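Dumping the structure here so I can ask a few things about it.
The complex appears here minus one protein chain, its other protein chains still in place.
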Amino acid sequence: MLNSRRLVLAHFWLAFTVFGLALVLGAWQMFIRSPLHTWISNPEWYYRSLTAHGTVMGYVFPTLVAMGFGYAISEVSLNQPLIGRKWAWAGFWLIVVGAVMAMIPVALGRASVLYTFYPPLIGSPFYYLGVVLVVVGSWIWVALMSVNLHAWKKANPGAPVPLPMFANVAGSYLWGWTAVGAALELLLQILPVAFGLKSTIDAGLSRVFFSWTLHAIVYFWLMPTYIAYYTIVPRAIGGKVYSDTMARISFILFLVVAMPIGMHHTFADPQVGAGFKFIHSAFTALVALPTLLTVFTICASVEIAARMRGGRGPLGWIRALPWSNPIMLAVAFSFVMLGFGGAGGLINMSYQLDTTIHNTQWITGHFHLIFGGAIVIMYFAIAYDLWPHLTGRAMRDLGLMRLQLWLWFVGMIVTTFPWHWVGILGMPRRMAYYDYTDPAVAPQAVSVMLSAIGGFILLASGLLFIVILLRAQRAPREEAGLYRFSAALHPPVAVPALNSYALWIALMVGLTVTNYGFPIAQLALRSDTSVPAVYVGANP
Amino acid sequence: MTTQDHDVEEARVAERVERRWATLSIAIIVVLAGAAAFAGIHQATMPQGRVETIQPQIIHLSGEFTEANLGSAAEPDGSVTVRAVGQQYSFTPQCMVVPADTPVVFRATSPDVVHGFLIQGTNINTMLVPGYVSEIPARFKQPGEHLMPCQEFCGVGHEGMWAKVKVVDRTEFLTMSSKNRRVTCVE
């Protein structure tokens, strides 16, 4: 059952439109700071663009995809019409209003503080208010997902919650809790200063709050991708999910350990004790577990599909896979990028290796590879898979779709691999230009140029993606049939602990208290750690 | 054998394979965390050990970050302490000098916004957060010159915030510090 098509389409279209715009900014930034261009005639424009790119790509785009996909999952997998559709629209419009409100001061150069906020730098209050509205809009979605699940559970007592919805609600709870960190930073610390009610702010505390959000937000971005791995890919390539239980355990592990590990972003910060950094580092290692489990289950599921198609031999089955199917291609690319990105992530999470690359271009390369690469390529796959069911029109550009995915994969590799490399050479992040004529910087020039070329390949791919969606919107009408998610090889049995969240939410909150409680409480209770705000863009 | 039995048998096999993989995954993770702890113990590469606060607005008036005290100081125990300030948009001293093969401690802070303290070609990399003192122990193997860019966005002008670290011979450093109590290579 997919009744709320307009709602889902609205989320997807808005998501991909803002994605396209932010992608243009990203490619421009890559170009402008590379040796292909002379120094920009106003560096402030670069930081303006960087703020817009980060805010849209980090807060608006993935949130909308998760929400739209979440509404579709709720209706399809529970086979019940969405409860609270009016509220869902209200959430959507809150995001529209919030995004516009945030982008106006950014475009005017009144909030060039980057999407990570960086107090004591303080920009226009409307920028922060806009971001808050986006988050509030997404919280409506969190509540709706919970409401819909409970209604279904009441109607189907004791039955196992379908895996897509189980994962979806886990993702929504994770987001609901992880957004609290940034929300506290914005509401209690930044907004009072931005409105001029206060003139000092604890920069150290705000970095701790932000780390609460900053890491788990990546897992929130990741949720639609993982849901697609488990519930779209096997069906799309003619196979089955190898293990439903393993999938549930993975999503629960994300819910519990994705959030209380954020301080690995503050390894180099002077305001957090080393003991807490070590605890967070160890828990970060733990979050690799659900990914390792997922890689195994999905590889096994894919192998099942190949063998059902007549594949043989220990590795020969790989040839039997439906490589002309865009979903197959997308998941393969996604796994390759996840592998490289994950390996890089292991370096970031261990304090000893992190010092070599902390805050260098390596980090930017890393999260573009993971988010822009492994995650977003599956957003494309989700859109391709859902589109005929949302529009009621056929999607026949298979060749173009494959080309688009290839371009995205190649573009992402060409962009991020040199990016990692210059990071190892010590190239700092977020500078509007570099002096490549200096002998100490010159060795980085070729790599940066390559990265910029990769950026243009990505731009071409992103625009092609939008063209494909537009063309599909105009294709002849065709009934796409019932939309369904993958079936499990062995149907799930209702294990209470893997069918509800209470225990896992309790653990998540408990770990937040143990891992974040003292550092936050100590800094929040001290008055001598507040420093004067530094306002940007107010007097150009 | 009925199909149902077959299914149950299959499910059991699946569970066994999964369990093996999960065990392997956990082993990988334990090794990773263990490696981090091992390096922390044996190479003493751990994050800054203590949290220290300072009032950023008045660092130029009193305390260890006044102008006269910035730069490299030879300590009685033979080590060297380098004190520096990162501010919008420069480091002071903008050229730091340290002896090779000597224990060095960098102590730095910021009077305004968040800055980054990164010495290229080394593992010296930390944040300067206003209100807190950052401390990094280090040892440079051989003489040479390192670039030191600010690695955190600190406002328009961030792209111009670069300093240098000059590593000199130990004897050369001692000569320099016999003339000045605080040594820099600012010309």
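Order as written gives the chain letters A and B; numbering starts at 1 within each chain.
To be clear about the criterion, a contact is a pair of C-beta atoms (placed from the backbone, for glycine too) under 8 Å apart; a residue touches a chain by one contact, two chains touch by 3 or more.
Here is the rule we go by: contacts and distances are computed from a predicted model.
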Quiz prompt | "2-oxoisovalerate dehydrogenase subunit beta", "Cytochrome c4", "Dihydroorotase" or "Iron complex outermembrane recepter protein" - which is the UniProt name of the missing chain | solution = "Cytochrome c4"
Quiz prompt | Residue in contact with the excluded chain [from B:32, B:46 or B:168] | solution = B:46
Quiz item: Which listed residue, A:282, A:382 or A:488, touches the chain dropped from view?
Solution: A:282
Exercise. May I ask you to list the residues on chain A that touch the chain which is not drawn?
Key: 39-44, 153, 157-158, 199-200, 256, 271-279, 282-283, 286, 431, 433-435, 438, 440-441, 494-497, 499-500, 502-504, 506-507, 510-511, 514-515, 518-519, 522, 526, 528-529, 532-540
Self-check item: Residues in chain B touching the chain absent from view
Solution: 33, 37, 40-42, 44, 46, 49-54, 57-70, 73, 85, 87-94, 105, 111, 133, 137, 155-164, 181-182, 186-187
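Operating definition for what follows: only the chains that are shown with their structure count from here on.
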Quiz item: Once you find the CA centre of chain A and the CA centre of chain B, what distance in Å lies between them?
Solution: 29
Quiz item: In the complex formed with chain A, which residues of chain B make contact?
Solution: 7, 10-11, 14, 17-18, 21-22, 25-26, 28-29, 32-33, 35-37, 39-40, 43, 45-49, 51-53, 55-57, 88, 112-114, 116, 118, 120-121, 123-135, 145, 147, 149-159
Quiz prompt | Contact set on chain A toward chain B in their complex | solution = 43-44, 47, 112, 114, 118, 120-121, 202-204, 207, 242-243, 245-246, 266-274, 277-278, 281-282, 285-286, 288-289, 292-293, 296-297, 300, 346, 350-352, 355-356, 358-360, 425-434, 440-441, 489-490, 526, 528-532, 534, 536
